[in-house]
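What follows is an incomplete set of chains from the complex, kept in their original frame.
Each chain carries a letter (A and B) given by its place in the written order, and its residues are counted from 1.
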Amino acid sequence: MAIDPVVYFFGFGLIAGLLRADLRLPGPVYDALSFLLLLSIGLKGGVELARHGSIELLWQSLAVIGMGILLPILAFPLLRGIGRLGRSDAASIAAHYGSVSVGTFAVAVSWLGSRGIEFEPYMALFVVLLEVPAIIVGILFARGLQHNLDWRDMGRELFLGRSVLLLGGGLVIGALAGGEALAPLEPVFVDAFKGILALFLLEMGLIAAARLGPLREHGLFIVVFAILWPLFSAIIGLLFGLLLGLSPGGVTILATLAASASYIAVPAAMRIAVPSANPSLSLAASLGLTFPFNILFGIPLYAEVAQRLGGG
Amino acid sequence: MSNLHTRCLLTIVCEALLEPRIEADLKRLGAPGWTATPVRGRGEHGDREGHWENDGNVRLEVVCSSERAERIAAHLHEHYYRDYAIVSWLAEVKVLRPEKF
């Protein structure tokens, strides 16, 4: 089957960006697109959560949080040892790659949807659960248990951040209201989803292109890491998915989440909590390489493996 | 005009993410008010185009006494100049209501 058309939009943005063409949507429009995507994903997840929620989900959730703690713990020594990165940078990058990218998640959902592959419909919950743990691990790696970090302030920053709140709020509203009551809202939150995702990806292509430049300054290691680490962490995601008894579609998504790297929530948190880390280094890796890699090659690959292993 | 009084205009340009923290500092250090503008820019830390999440700068202007302005500038220097994209400058201005600034 052909490429998911939303990926063409990403490619279009990437090419336009490399040609330095000015296709940028104004900042407020970008904000509105990402706002809508997050809320839509949350709402849909919430509806399904209310429908399919079970006690089993609690264990799955705990396991997923465990994965979010494990991934940065595995990445940090690698970045320090082989990558020879400073403490702050290694910790920051570990946090980026331990956390998740909602954009990548949306593309995976769209990819599975257009192929008719089923998956546990409450996966949006896992996205929320995976956002924060890696950030905390990263901060601890960078600063130890120093007492001059205001953890109360940091907690606000983390749990009241835009993406956690919009996904979480969407989940709650979706669960409270239920699918039937939300039906009149579907033209905006469901039917428009793929079109909005396409526009969002066009912008992300432009932004990713702008991040490829700085990459050159940062040396080969980070390039290799940005490609190989996702392949490794996807395997961890696959294993967790299989252990949790997810369907092949669900396993694919968990692998994608593990392989994806945050480029919104984590950079903001690290800038405040670990200011000495170089933000352009981690962003060049996560946004300039890992995001395109996952969207263009990763997701189909993870799906292929998940289906071979016949999760579920 | 004889009723013009000399004050100091402190202009700060910094990455947007810092805005809440620096505004809290301004409050604490007794700034009588400030004006904030979302801006873009270029400097040592590269292009800050503001096209997406936190990728822009903010420009804060404070009119106050020159002692206070210099104290704020020194505070920023100490706390933010090493790790963040931030610049600031001071200028002499005249105001009509000395009691306000």
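By definition in this document, contacts are C-beta pairs under 8 Å (C-beta built on N, C-alpha and C of every residue); 3 or more make two chains touch, one makes a residue touch a chain.
Treat the numbers as computed from the prediction; the structure is a model and nothing was measured.
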item	value
Protein chain stoichiometry for the whole structure, using the labels that appear	A x3, B x3
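Quick note on the criterion: only the chains that are shown with their structure count from here on.
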item	value
Length of the line joining the C-alpha centres of subunit A and subunit B, rounded to whole Å	35
Complex contact set, residues of subunit A against subunit B	24, 27, 30-31, 34, 203, 206-207, 210, 214, 264, 267-268, 271-272, 275-276, 280
Complex contact set, residues of subunit B against subunit A	15, 17, 21, 46-47, 49-54, 56, 82-84
